[in-house]
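Each remark here refers to the structure printed beneath this line.
Shown here: the complex without one of its protein chains, the others still in place.
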Amino acid sequence: MPTRRQLITTALLAGGLAGLPGAGRSTPAMRDAAVDRLTGGAPVRDGRVVLSVPGVAENGLSVFTTVAVDSPMTAEDHVRAIHILSEQNPIAHLLTFHIGPRAGAARVSTNIRLAASQEVTALAEMSDGTFWRDRRLVVVTIAACIDGG
Amino acid sequence: MTLVAARVSLPSEARRGEVVEIKALIRHPMETGYRVDARGQRIPRHIIRRFEVAYDGEPVFAMDLTQGVAANPFVAFTTVATASGELVFTWEDDRGEVVTVTKTLTVTG
Partner (left out) sequence: MIAGRIAAVALMIAGAAAGATAAEPLPSGTSYLSEGLRTQQLDEAANPGMLWVGEGARLWELPQGPAGRSCTSCHGAAADAMRGVATRYPAVDAPSGDLLNLEGRINRCRTRHQEAEAFAYESDELLGLTAFVARQSLGMPVRVETGGAAAPHYDAGRAFFHRRQGQLNLSCAHCHVDNAGRPLRGDTISHGLANGYPAYRLEWQALGSLHRRLRSCSFGVRAVQHGYGSPQYLALELYLAARAEGVPVETPAIRR
């Protein structure tokens, strides 16, 4: 059961993700299910992936996110895809980068939205079919003055 | 708001084999579909679904997006400078609007 404060906080974040009744939130279990869909049930190992996110995000509407994967990025041995997953947003699978040997390096950045403080997961899919991940906790704060637009 | 402005930054020149960093920004609301307007009407979802980059016709990078990506999407990635040629950047949103930006990379050495 969310507390009243959580509900109000959610409503205040309406500029971004939550707010509409029924938009819902994903849960760690839904995140895990999304990971399973991406891996086809293959094991996921910690390591080789470095997810860089701010420990404290000033606004959940735009959180600068970088993922780097330790890979030679050759035709034989490279990263195929990098996925970013959430355990608290309305949807768990936020985005996928498709890369390959022509990238020369496995390093990508973007800005993601986070509906609440949560653990963010970066999942890398290698050319040999293995999966690696990194997970980071992001505390999402709310600006002092919100005008609703 | 329609897709009006995109901005792609990359070096105009690179050595063969050099890994160049590319940064792309595009104007788009990335409307989540969860918000309501002042009259309580649901604001329909409006997001970019796909971003693709082709280097001399060969796909070198792509991104699948959802409403979990911030408005005015930014992406930074890398590519190996192989030969002088054109890089074509294409964004497509869920209303079928397509924006294309073309950049030329001159490769030396």
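We call the chains A and B, going by the order they appear; numbering starts again at 1 in every chain.
Simple rule for what comes next: contacts are C-beta pairs under 8 Å (C-beta built on N, C-alpha and C of every residue); 3 or more make two chains touch, one makes a residue touch a chain.
Quick caveat, the model's predicted, so the values are computed rather than measured.
Trainee: Determine which of the presented chains are touched by the chain that is not presented, and list them.
Mentor: Listed by label, the shown chains it touches are A, B.
Trainee: Consider the whole complex, including the chain that is not shown, and state which of A:A29, A:A42 or A:V56 touches that chain.
Mentor: The missing chain is touched by A:V56.
Trainee: Which one touches the absent chain: A:A42, A:A75 or A:I142?
Mentor: In the complete complex, the chain left out is touched by residue A:I142.
Trainee: For the chain that got dropped from the picture, name the residues of chain B it touches.
Mentor: Touch set of chain B with respect to the missing chain: 1, 4-7, 9, 23, 25-27, 29-30, 70-72, 74, 76.
Trainee: Residue-wise, where is chain A in contact with the chain that is not depicted?
Mentor: Against the left-out chain, chain A lists 15-16, 54, 56, 58-59, 61-62, 64, 141-147, 149.
FYI, only the chains that are shown with their structure count from here on.
Trainee: Using Cα averages as centroids, what's the distance between chain A and chain B in whole Å?
Mentor: Here chain A and chain B have centroids separated by 19 Å.
Trainee: Could you please specify the touching residues of chain B with respect to chain A in the complex?
Mentor: It is residues 19, 32, 34-36, 42, 55, 58, 60-71, 73-80, 82 of chain B that touch chain A.
Trainee: Quick check: in the complex, which residue numbers of chain A touch chain B?
Mentor: 14-20, 23, 61-63, 66, 84, 86, 89-91, 93-100, 102-105, 107-113
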